[in-house]
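Only one protein chain is missing; all other protein chains are in place.
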Amino acid sequence: MSDARAPLLKLKGLTKAYPGVIANSDVSFEIGAGEVHALLGENGAGKSTLVKMIYGLVRPDSGSMAFRGSRYEPATPHAARNAGVAMVFQHFSLFNALDVAENIALGMENPPKQRALAARITEVSEAYGLPLDPSRLVGDLSAGERQRVEIIRCLLQDPKLLIMDEPTSVLTPQEVEILFKTLRQLSAEGTAILYISHKLEEIRSLCDAATILRLGKVVGECDPKATTARDMAEMMVGQTLHVPSRETTKPGDVALKVNDLTLQSASPFGTSLKNVSFEVRKGEVFGIGGVAGNGQDELLAALSGEVETGAGAVQLKGQSVGHLGPNERRAEGLLAAPEERLGHAAAPDMNLTENAMLTGHVRENLTNRGFLNWRAAKGFAEKVIADFDVRTPGPGNAARSLSGGNLQKFVIGREILQRPDVLVVNQPTWGVDASAAADIRQALLDLAANGAAVICISQDLDELMEISDNFAALNEGRLSKPRPAAGLTVDEIGLMMGGAHDMEAAHVA
Amino acid sequence: MDLSAINWAVLVASLMVAATPILLAALGELVVEKAGVLNLGVEGMMILGAICGFAVAVETGSPLVGFFGAAAGGALLALVFAVLTQVLLSNQVATGLALTLFGLGISALLGQGYVGIKPPKTEKLDFGPLSDLPVVGTILFNHDYMIYFSLALVAAVWWFLRYSRGGLILRAVGENHEAAHALGYKVVVIRFAAIAFGGACAGLGGAYLSLVRVPQWTEGMTAGAGWIALAIVVFASWRAFGVLLGAYLFGGVTVLQLNLQAAGVAVPVEYLSMSPYLITILVLVIMSADRSRAALGAPASLGRSFHASN
Partner (left out) sequence: MIHLVKRPQPSRAWSYATPVLAVLMTMVAGGAMFAALGKDPVEVIRTIFWDPLFGEFAFYFRGQLLVKAAPLILIAVGLSLGFKAGIWNIGAEGQYILGAICGAAVGLAFYPMEARWLIFPLMIIAGALGGWAWAMIPAILKTRFNTNEILVSLLLVYVAEQLLAKMALGALRNPDGAGFPGSRNLSQYASASNPELIAGSGMHWGVVAALIAVIFGYVLFARHMWGFQIRLTGESPRAARFGGVKPTRLVIFCLGVSGALAGLAGLFEVAGPAGQISIDFNVGYGFTAIIVAFLGRLHPVGILLAGLLMALTYIGGEAAASNLGLPSAAIQAFQGMLLFFLLAVDVLTNYSLRFGKGEVA
């Protein structure tokens, strides 16, 4: 069915500029019918803008597209869907308070009546081995199930081209295998897939061709099955990356102990923590893996003190601190850096001096009987900027004006410079460019080498394997038994993360 | 005091009249909030509707034309809110307050020539002998067309939100405007429409006050009805029939306290007059104390600004 000579989608010279950034510059490549084509690039390389143009969300400044041999200029996503293009978003385009069938209907051009739609959903979900109950609320689904909703929404439209934006970042390794099976089936049926990722091994096992973007430009094309991951990585990053190094240290005394922590989530669609127990020693990096939405945010809040627990549930250096708020815990040496940089770790519209004050005032003595010492706060902000190579004109700039990587360096640096005894970080390198990510990982390792305990919550398994001494995974609010990271296989990790969620559960008509 | 002097069938009938302004306004606000917009300017749109409806009805001699004028007036003011919050991204709370303050001022200005005038009478629908049935006739078949319209509107809004494609899209926009945008729905356009509908409904509610319930024009005559309508949307957990229940409960309290005043109960008039407000607060407290339930009905994007940045 696939005809390699006439490409399904042809991009020619696509260019899109935003004030101050050129997101895409003269991007051209082709995708054939039934081809699984990888679009590879770092954060900020312009992958998202490019697929938004193909999906009709953004209009190119110049260049042209052809789809199935004719001119293709989708003005809206509706037009794209009508032409046969479907997309699975990285940050799902789903609605928590609506049920699965309603969510799917919203992504279709001419949805059938609700009852007929529910039957279709069940039918298609079984045909592709993706069980799904049309009447459940999406907010109650796991991340893997939510992705199934998105995929089935696309499949019901019989797409000729399916765009997938970082689909595996929310899946366990077992779920990734199931997804790949589905994608291979689709490809065999003639559906082309544009697969966006920065995970090289996945691309090598799945894709027929790859286009590599860097800073908005196409910097190379390759056959991923015949190219090494290392070569692709160098094309993607444009330089050789240094792998974080660490000196092995002997773990010291127990720095933080979490003892049978159970916590009801405050938000209606959140995950409650159930009987979480672990301990971290001085000099140790403890990695906590797991798919997004399995209790990571709740665990960070319970450790940082944003949510108070029973006093004994969190113990710092043998002392109960579960009943203390964030500032009291800071005073005792327990610091944290949440996942969401803008709006949680930092206030977007406040400048860096004010954001330094945000967490620094306790340990850096930036206040005097409630009165603020702005000069000292500015000095602290400047020190963070200098020590952690934060690229910004100065501490007077608003947090939101910094790039993701620079702000993350500021946030992590702000906590590390306060000499924590225990530092908890959540997704420390999420959405950060490769060189900043490497710097951040190195900083965490250095901190541990100097005797602090580091708890790193992350969804990036490669990252966790690189820096952790011990590893455990969160799954539906429960923490698996911690195990030494060295020697863990992908399969073992996947099972700790919960294996393939709910694959048997949901065969409901 | 003589409670037997109160005719309960008449009380129920007058309860419906007392509840209708708030029912209409709350129904409009329900749709607005379901689209993810918090318009606190209901009071302002209601009072503008009250004077627009009154003035148009007096000038044309037709209450029906008056109601259209009221809907137009309310919708027009609502569109100011829409431009400010949806295009110029102003804070919805502050803009809603501005709407109320401006509405009170401009309505007083427009209403200068209309103080002390009687509006043309809004006729009752003729149900023939049905109207003469005891109790049932008084309660069900003895009303003007706006009462039946408001009840029909409850059903229509319920059906629209529950079963129609448009309603599904509206709820999606209110639940997660970024996702709706990513799927290609025009968030701002949909919200404009919802806001205008809410304004028209509030205008109708206001006109019902000035043309039927009172019926005359006085400055500030809505006396907090718009705020109570907002409270009733919360009470209803954002469901259309909940709004009906809330509005009629409130109407019941209002009518009952007026009857008690008339019956000469030994409670000072002022305390009876404040009772509807106090009961509204009490109901709000009861509803909001149950967080899980309140959270489910409330649209997740309620009150947040949307700007398609890329």
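Letters are used for the chains, namely A and B, taken in the order the chains are written, and counting of residues starts over at 1 for each.
As a working rule, contacts are C-beta pairs under 8 Å (C-beta built on N, C-alpha and C of every residue); 3 or more make two chains touch, one makes a residue touch a chain.
Just so it is clear, the structure is predicted and the values come from calculations on it, not from any experiment.
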Of the residues listed, B:197, B:227 or B:248, which one is in contact with the missing chain?
-> B:227
Looking beyond the chains shown, say which of A:56, A:144 or A:498 touches the absent one.
-> A:56
Contact with the hidden chain (one of B:117, B:155 or B:308) | B:308
Specify the residue from the set B:74, B:103, B:119 or B:242 that touches the hidden chain.
-> B:103
Touch assignment to the omitted chain, from A:204, A:257 or A:361, lands on A:361
Contact residues on chain A toward the hidden chain run 19, 56-59, 75-77, 304-306, 325-327, 330, 336, 338, 340, 343-351, 354, 357-359, 361-362, 367, 370-372, 397-398, 400-401
Tell me where the left-out chain touches chain B, residue by residue.
-> 40, 80, 83-84, 88-91, 93-95, 97-98, 101-106, 108-109, 112, 181, 184, 186, 219, 223-224, 227-228, 230-231, 234, 268, 270-271, 273-274, 277-278, 280-281, 284-285, 288-289, 291, 294, 307-310
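Simple rule for what comes next: only the chains that are shown with their structure count from here on.
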If you average the Cα atoms of chain A and of chain B to get two centres, how far apart are those centres in Å?
-> 44
For the chain A and chain B complex, residues of the former touching the latter = 18, 49, 52, 56-58, 76-78, 80-81, 89, 91-98, 102, 105-107, 111, 267-268
Residues of chain B that touch chain A when the two form their complex | 165, 168-169, 171-172, 175-176, 178-180, 182-185, 292, 295-296, 299-300, 310
